[in-house]
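For reference, the structure I am asking about is given below.
Yeah, one chain of the complex is gone here, protein chain that is, but the others are all in their spots.
Naming follows writing order (A, B and C), and every chain is counted from residue 1.
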Amino acid sequence: MKSVIGKNITLSLYGESHGSAIGVVVDGLPAGIKVDTDFMAQQLDKRKPKGKISTQRQEKDEFAITSGVFNGYTCGTPIHITMENKAQHSGDYQPQFPRPGHADYAAHVKYSGFEDYRGGGHFSGRLTAPIVAAGAIAIDILRSKGITIGTHIKKCQHIEDRNFENFAEDIALCNSQYFATLDKTAGENMQQHIEAAGADCDSVGGILETCVLGMPAGVGEPYFNSMESVLSHYIFSIGGVKGIEFGKGFGFANLFGSQANDAFEMQDGRIITKTNNNGGINGGISNGMPLIFRVVVKPTPSIFKEQNTVNLETMENTVLSIKGRHDPAIFHRARVVVDSLTALALLDLLIQRYGERWLAE
Amino acid sequence: MKSVIGKNITLSLYGESHGSAIGVVVDGLPAGIKVDTDFMAQQLDKRKPKGKISTQRQEKDEFAITSGVFNGYTCGTPIHITMENKAQHSGDYQPQFPRPGHADYAAHVKYSGFEDYRGGGHFSGRLTAPIVAAGAIAIDILRSKGITIGTHIKKCQHIEDRNFENFAEDIALCNSQYFATLDKTAGENMQQHIEAAGADCDSVGGILETCVLGMPAGVGEPYFNSMESVLSHYIFSIGGVKGIEFGKGFGFANLFGSQANDAFEMQDGRIITKTNNNGGINGGISNGMPLIFRVVVKPTPSIFKEQNTVNLETMENTVLSIKGRHDPAIFHRARVVVDSLTALALLDLLIQRYGERWLAE
Amino acid sequence: MKSVIGKNITLSLYGESHGSAIGVVVDGLPAGIKVDTDFMAQQLDKRKPKGKISTQRQEKDEFAITSGVFNGYTCGTPIHITMENKAQHSGDYQPQFPRPGHADYAAHVKYSGFEDYRGGGHFSGRLTAPIVAAGAIAIDILRSKGITIGTHIKKCQHIEDRNFENFAEDIALCNSQYFATLDKTAGENMQQHIEAAGADCDSVGGILETCVLGMPAGVGEPYFNSMESVLSHYIFSIGGVKGIEFGKGFGFANLFGSQANDAFEMQDGRIITKTNNNGGINGGISNGMPLIFRVVVKPTPSIFKEQNTVNLETMENTVLSIKGRHDPAIFHRARVVVDSLTALALLDLLIQRYGERWLAE
Partner (left out) sequence: MKSVIGKNITLSLYGESHGSAIGVVVDGLPAGIKVDTDFMAQQLDKRKPKGKISTQRQEKDEFAITSGVFNGYTCGTPIHITMENKAQHSGDYQPQFPRPGHADYAAHVKYSGFEDYRGGGHFSGRLTAPIVAAGAIAIDILRSKGITIGTHIKKCQHIEDRNFENFAEDIALCNSQYFATLDKTAGENMQQHIEAAGADCDSVGGILETCVLGMPAGVGEPYFNSMESVLSHYIFSIGGVKGIEFGKGFGFANLFGSQANDAFEMQDGRIITKTNNNGGINGGISNGMPLIFRVVVKPTPSIFKEQNTVNLETMENTVLSIKGRHDPAIFHRARVVVDSLTALALLDLLIQRYGERWLAE
């Protein structure tokens, strides 16, 4: 249970950046769900590096589904999605020089020197491609149940996007873009900023904000499997994510209870909260309001500036210049991974409540 | 697997605030570990409400261990820790008026009206008492392996504590106090601020910062069971926690990669990082540096100011005045729960790596 | 996950034979199910030692439900069932002399001498009492869904009971008896045989046969979580069980495929099989026919005849005379434990398929 997650929808992820193939087994989807491979390809396209704000490694991300889908529909047994690796430049990597900010050194200790160090091995962001392919199926299923997910780039250093306002429209707006911001100018400024950082051999971090609309109330568990627990478990799977906050998040530390509480009121015959400081979750359980959370993605650790490191063979201090093809920012590509993992986590919780039959209804 | 967590050390939590007893079954501790019931009592004492900054409900938190310990040592089979509830005032609760910020409404939907609404039922913070008792055993075991944990109150509204400096000393300082701050004046100011909020029928939130010293490098997994994934899963079990960040956390959004990366260097014959922006974790795996993370605890939702809510019987808007005994802040009491869950999470990961025999060595 | 089982309905078992209390936490039952404590007591009564065919240790098996039930209905949070131990005679046990056929020696190695050896500690059959209490709730739920379970004593040495004939009637017949046989004379002969073995300071084994009527087709999974896999996992939890077979079981080794296959045919508008050699399971999945399986329970290892063993302190051969109060047979008491574990296993599989809401419908 190391590279495996999920109780009802179980994902088994495998692959190394420079191995022959990467992939995922998705176990637990009920039979009878139409699989939209075009949508899967569109989602993968959003994860692809594009333009000057991304790495020049161009993988086609062509995927094959080798099981679990029959005549275009899930047949109820595990779905295996696989992608070949083709565009590796393994010569760029030197195992004895751990790259600062990367998993290299931690992996070297954990795997006693047997790790596949090429391109970060299993730790490579490339492994998020099968997650996105699997997530596309989950997103599609949720959509058929009236649940939609959108993520925008809330902040990149000093540049901030506007908040979600009209949720349905804004989610659609997120999903229509490659570099997803709600405010067009903010997006353009961010992209220029990333490009400039790249030109300076550097990289930048940012904050993503996600909204899930249409979640029914009553999903999640108290204590050990709170919705926050389960969502954060999934989301922290993404290499560069170092923080997550729900609703007001860290802003709660500045509030009084009288400001933080979300008062209930009737609206169109159903109970809503006037404010949504709790981000749609009370006591670990959805309350029917939009789920809102933010995650921070650290600056890509691969930069072309010279850095200090240690030579693992001689155990002496040394200086490293990273080669290869790298992204000056990854949060805009991580966006669709957040959506994917969110969808997979919610689907797992929804099946717990409604049973696997419900999905295929 | 709803109120159950852990793969190697499994916790099963039960109880309601106003039921007859609460408790936890701790499954997976190997035989031969001395159980220090005095330390368990000390840890529980740190969770207790004290002074004017806490609720006036005074539970003695006397616990009984009814299995799994024989002649003072673990005997290798599940440990059951139970506590009777004695000081309930059930009459204070009215099920038809969901309290804003509480789980009442979400629970009402989830449990179709069958929930035990008295005192928040299973959602009550009272359930953290057995977690603290179990956590004390885990903290003790980690300490015997040279791993120590300390949490201080970093921030309460505008009042900030200083950062960790000398880790070993500061951890000891945290653990010697009931209201744990590194700076004495900051702590006094915070307590006055909480007391004032309480006097105003209100409550406040805050940020806790945790340091774990002595974690060996190489623990944790890439992707789905990253150290951040596992720790956040445990920590979000605490009712009021709405955010977690590791190392620089959300601050990473303001940094360039060249500022964020932690350069490696040799120190006294071992590899360290010059900075620790990543909080001791790279690629989901410990790198041997101190683990650093922060969690935000929202203001206690139980306040005595009048609030808007909905009458669940008539489905009409109404106004609610909460009665009972409540805390104007809970983060200072949540501190020891964070320590406990951290210890339990790390123990689970360490057993994965070293085997259960290692613990008893 | 050692003394924990179940994905949707999770059981956490704790206790030692001579500790202060034993119990179980049942996590995952949805809210709104009426809990019939009288039926729980009746089921426990079937597990109790009675007459000359059982041990003279008489525990009252009075149970307390300390959480998860509110106003007579499940409230959706974990149910804790506990029983005090009162009738221990701990002086009867000597840890240095492992009893042949018991877990003593294996436990001594596993727990490095820290095991609670008194009365078999956690290995004691006494731990099946909380399983029966939890199982009673599961049996009750299944009954409300039209699924009934019955187990009779098929064989005790040379004495055989008749086969199931009219399933519904025979299941009712099983459940109406303490010593459950379908043929009255067979039952009387078996009891005399057990009594004679007991008088001779010896014990006997036997075979139980279980029938589950009303299981819908389509439950279970191919491969790793076949219905046989899951049921056997649960049933082998019972200390003395050393074999399980489904349908024709080991008899399949004598058959040709043309004899073994169950032909399909229409009956009253639904598909049935003419024979039921496969015991209601094809490819790991229920086919709508009655589930049929048999388990063998070995003779109680506690006998009063002198036996050879080793003194664990001196590591020398020695001779042991077991004292205390013991059963000359346990299969008649194990019967209700089989029913209980079967119900809990099936409930888990049914929730997977139909969702937790279904149970409370």
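Throughout what follows, a contact is a pair of C-beta atoms (placed from the backbone, for glycine too) under 8 Å apart; a residue touches a chain by one contact, two chains touch by 3 or more.
None of these values were measured; they are calculated from a predicted model.
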item: Touch criterion as defined above, residue of C:49, C:119 or C:206 at the omitted chain; value: C:206
item: Absent-chain contact - pick from C:245, C:339 or C:356; value: C:245
item: Selected from C:50, C:110, C:143 or C:357 as touching the chain missing from the view; value: C:110
item: For chain C, the residues touching the chain missing from this view; value: 1-5, 7, 11, 13, 98, 100-107, 109-110, 120, 122-123, 127, 155-158, 197, 202-207, 217-226, 228-230, 232-234, 236-237, 239, 241-250, 252-266, 269, 271, 273-274, 278-279, 281-288, 296-303, 305, 307-310, 315-317
item: On chain B, residues whose C-beta touches the chain left out of the figure; value: 7-8, 77, 222, 351-358
item: Residues of chain A (touch criterion as defined above) contacting the omitted chain; value: 1-4, 6-8, 10, 12-16, 19-23, 25, 27-28, 31-32, 64, 66-68, 70, 73-80, 82, 107, 110-116, 121-122, 360
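Everything below uses one rule, namely that only the chains that are shown with their structure count from here on.
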item: Farthest chain relative to chain B (centres taken as mean CA coordinates); value: C
item: Whole-Å gap between the CA centroids of chain A and chain B; value: 26
item: Chain B and chain C, separation of their C-alpha mean positions in angstrom; value: 39
item: Numbers and ranges of chain A residues touching at least 2 other chains; value: 7, 222
